[in-house]
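I have a structure I would like to understand better, so I am pasting it below and will then ask my questions one at a time.
What you see is the complex with one protein chain gone and the rest in place.
Right, chain A next:
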Amino acid sequence: MSFPLLTVTAALPAVGAVATAAVPAARRTAAKWSALLFSLATLVLAAVVLARFDPDGGRYQLTESHAWIADFGVRYELGVDGIGAVMIALTALLIPFVVAAGWHDADPGEERPSSRWRPTQGFFALILAVEAMVIVSFAATDVFLFYIFFEAMLIPMYFLIGGFGDRAHAAGEDEGAKQRSYAAVKFLLYNLAGGLIMLAAVVGLYAVTADQLGTGTFSLQQIAEARSSGELTMATTTERLLFLGFFVAFAIKAPLWPVHTWLPNAMGEATAPVAVLITAVVDKVGTFAMLRFCLGLFPGASDWATPVVIALALVSILYGALLAVGQRDIKRLVAYASISHFGFIILGIFAMTSQGQGGATLYMVFHGISTAALMLVAGFLISRRGSRLIADFGGVQKVAPVLAGTFLVGGLATLSLPGLAPFVSEFLVLVGTFSRYPVAGIVATAGIILAALYVLLLYQRTMTGPVKRPEIEKMPDLRARELAVAVPLVALLVVLGLFPKPLTEIVNPAVEHTMSDVKKTDPKPQRPVAEHGWFDYKPARHSGGEHE
């Protein structure tokens, strides 16, 4: 029995959540430090996971398997492939920044309704609880286990969105609380509806496996084995219905147009660190699950749905980018930009090429880091001015050059400037899409142009020009804590932009497994490609024939 590394990695933040919640009401600072230390310790463990993961080893590594609810055919099965390991690392990496950036977000105001009201402890405990649940979701190789944490995650997120907002709200205190509660409910209803649709599909999956294998199972590996040995064959209609059940849930989570509308509300009303938690961490579970569960469990149906999904992804890319251009609110702008980026991720996944899927996986990581950089710095900016409206700013770079500089790098990463990490992933997604769906690739490129527009306009309006308002004149530059958040994120964007290779090496074999799940090989290039550039991205198996 080997050391249950994944369980411990997931359990540590859960323990941290309990410990943080138990800190007495008066010791707020202790709660903050407890959360920070637990999240850093989790980061160490996640690094160990990444280090122990052998890219050339088996598909799922660090596996654990225990009986759990035998009556439902459910096992407690954990294991990571390259994609899962990288996503766990991303999660563990971002949480300390979220905690540090949200240091003062949950300090209680003047009046305290009760001596037992402990918002600070609650805020940080909820963040750690989300982290624990996200890690289990990334590590679960049992569909039911995944489902449970995929759903349960909504509850702490709901309280984080609804319970904590920016202190100053443009529309006033009461109206702010109302909008926040609306956003939280919208978030929960959308995701819960998706989750319940998925529940029907999960039940259906059990019925199918129980019918054909004798005992129902949710184990990915068991299902894959039964599939390849021919024991388990799904009728086409059944497979498509089950695929839809899973896909709708993940599309809402991701979010994909037209079920994206909860995201701008949630990200707009939540504090900046919580917004990062939503878009950079929790939403990634949706795109990750498309790769692992939709493609892995229902390859035939995934193939069937590809044209529609690609069309929806393209709409997401353009629609999100266009609406981002028109936003007046900084946080909502970043939310719409994220919708556009999720379109790219989903496009890459369903392009069904190794570059596309590898690119999509990298995209998940890099989008997480770049959005965190942009949004957290935007949060610092907003907290200084007490307003989220772009029009309330202007000329900030004169008074707070470091803030403006980090904001610019975050923004440039968002528009995929070459040299910064997101460029690598966006390029791979586009290349992967071009090789199979040239038209889709061309349309998606328009998203990049729009990205340049919304990012640069945002920077121009907030940071450049004369300082018009007295509030901005007095605006302090980044403090030590804020620098500790912004600088490492910006540095990561640069480093990973120049050296993405360690990540691609871990991700590539997992992508090949997924490709073989869906029985796809990369289309043959028209002209032989001599050597891929400095990404060192090996195109998978040129020997295979064209699909279909």
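Here is the rule we go by: a residue touches a chain if its C-beta (ideal position, glycine included) is under 8 Å from a C-beta of that chain, and two chains touch if they have at least 3 such contacts; residues count from 1.
Heads up, the rule we're going with is that contacts and distances are computed from a predicted model.
Missing chain, UniProt protein name: "NADH-quinone oxidoreductase subunit N", from among "MxaA protein", "NADH-quinone oxidoreductase subunit N", "ABC transporter permease" or "Sortase (Surface protein transpeptidase)". Annotation: of A:F38, A:F149, A:F350 or A:Y459, A:F149 touches the absent chain (contact as defined above).
Only one of the listed residues, A:V44, A:L196 or A:V308, touches the absent chain: A:L196. Which of A:F38, A:Y60, A:F159 or A:Y319 touches the hidden chain is settled by the complete complex: it is A:F159.
In the full complex, chain A touches the hidden chain at residues 67-72, 113-114, 116-118, 147-149, 151-152, 154-155, 158-159, 162-163, 174, 177, 180-181, 184-185, 188-189, 192-193, 196-197, 199-200, 203-204, 206-207, 210-211, 216.
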